[in-house]
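Left out: one protein chain. Kept in place: all the others.
Up next is chain A:
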């Protein structure tokens, strides 16, 4: 495997850790999710182009379609949270109380 993959794996790991560690806004976790999807797209495309997997070239497009679905769903949840509590702060999500 070539060395460029290390950097793309590192980018995926960084945005994954950014997704798991909350600060104040829920929106920045959604942005980290988008970053994960972008790094997966780049990794998949580079693998397909370097190994000449011609028929697999459609899979990054399919990945982008499902990433768009999930981003839209996450944003709709954020909009509902923002309309209930006024802001999208993570500390407002405390109904479970445990």
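Following the convention adopted for this analysis, a residue touches a chain if its C-beta (ideal position, glycine included) is under 8 Å from a C-beta of that chain, and two chains touch if they have at least 3 such contacts; residues count from 1.
FYI, contacts and distances are computed from a predicted model.
According to its UniProt record, the chain left out of view corresponds to "NADH-ubiquinone oxidoreductase chain 6" among "NADH-ubiquinone oxidoreductase chain 6", "BHLH domain-containing protein", "Protein farnesyltransferase subunit beta" or "Septin".
On the side of chain A, the interface with the absent chain consists of residues 1-11, 14-15, 17-18, 21, 23, 25, 27-28, 30-32, 34-35, 38-39, 41-42, 45-46, 48-50, 52-58, 60-62, 64-69, 71-73, 75-80, 82-83, 87-88, using the contact rule stated above.
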